[in-house]
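Note that this complex is displayed minus one protein chain, with the remaining chains in position.
Take a look at chain A:
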Amino acid sequence: MAIEQLGIAVLWSFLYGYLIVASIDFGAGFYAYYGRISGVETVIAPVISRYLSPVWEVTNVFLVFFFVGIVGFFPETAHYYGTALLIPGSIALLLLAVRGSFYAFANYGVNKNSFYLLAYGATGLLIPAALSTVFTISEGGFLTVRGNDVFLLMEELFYSTYSWAVVLLALSSVLFISSTFLTYYAARANDPKALEQMRRFALWGGVPTIISSLFVFIALRNHNLEHFQRTLDVWWLFGLSLVSFIIAIWFIWNRRSYGTAFVMVLLQFAFAFYGYGISHMPYLLYPYLTLYGGVTNPVMGRALVIAFVAGFALLVPSLVLLLKMFLFNARYVKGDLA
């Protein structure tokens, strides 16, 4: 595999990791706030806080990893995306900053203030909406390049059907991934009330996820026909994604194997995400930047890959340890360990 393909595969995998852990986190924020205002807080909140507390910081790192990595492997992206995304990027950062710090304030500070929780819940929906527009922009048509200047066409972005379809898909995916995970976590915690609540969210969340993903396909066909046709080349990946989705819903519907159901959701998003990614190739930004035009020099590419392998050897066992302690430790999950 050439260095640029290896690089993008690594980065894409990290972005997938972020998609999953961040969705769980973002959705949980929304459910936590929903729980507070609808009076079922005592049911959902303990489950959420037991899972989230030890891992929130890790979530953030996945994202940092991605954007540091993409500028490392493909320095040209700094020029195009960096220049154009100043304002949307700043807004996304602002939301991330408010979310991360207010989570800590609410959780480790002394009292549980409703305002902190609102900030936490609202940003859980706004951040995925903001971040997903980067995917939209990468399809082309939203930037003008004049010499060394790159401009973002905010108006076009705002009035684009494709852009809104992606936002819709992002939001529904966040809520769906999060609720299927929390269903599983509640089941492990032997908490039938929380389980029932989360299961209902999961079943309802599945419907808009599928509808909005179809919507995205249709809108992509109108917006970027070339990319749409490439997606047809890997149609089987999207087919597998749909199959995984159906199996997941079937399990949850029948109140069994919530763990397998969540794995199926992971597969559903993996197939769709890699399908989207593969069909997006070789473009990093239609039509200005490809994998081959934007790649770093081979020496740095090799150094990054070596660093990545070494780092991975360190991180994977640590992550496994983290998960073992807080996700697969039955006593912790049930709240027996403070």
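Quick note on the criterion: a residue touches a chain if its C-beta (ideal position, glycine included) is under 8 Å from a C-beta of that chain, and two chains touch if they have at least 3 such contacts; residues count from 1.
Here is the rule we go by: contacts and distances are computed from a predicted model.
Asker: Of the candidate names "Cytochrome ubiquinol oxidase subunit I", "Isoquinoline 1-oxidoreductase, alpha subunit", "Amino acid ABC transporter ATP-binding protein" or "Thioredoxin reductase", which one corresponds to the UniProt protein name of the undepicted chain?
Answerer: The correct option from "Cytochrome ubiquinol oxidase subunit I", "Isoquinoline 1-oxidoreductase, alpha subunit", "Amino acid ABC transporter ATP-binding protein" or "Thioredoxin reductase" is "Cytochrome ubiquinol oxidase subunit I", the UniProt name of the unshown chain.
Asker: Which one touches the absent chain: A:A2, A:I37 or A:L93?
Answerer: The single option touching the absent chain is A:L93.
Asker: For a quick check of understanding: of A:A2, A:V64 or A:L232, which residue touches the chain that isn't displayed?
Answerer: A:V64
Asker: Considering the complete complex, identify which of A:Y16, A:F201 or A:F308 is in touch with the unshown chain.
Answerer: Hidden-chain contact among the options goes to A:F308.
Asker: With respect to the chain omitted from the figure, which of A:W12, A:F26 or A:Y81 is a touching residue?
Answerer: In the complete complex, the chain left out is touched by residue A:Y81.
Asker: In the full complex, which bits of chain A touch the chain not displayed? Write them out.
Answerer: 53-55, 57-58, 60-61, 63-65, 67-69, 71-73, 75-79, 81-87, 89-91, 93-94, 96-98, 100-105, 108-111, 148-151, 296-297, 299-300, 303-304, 307-308, 311, 314-315, 318-319, 321-322, 325-326, 332, 337-338
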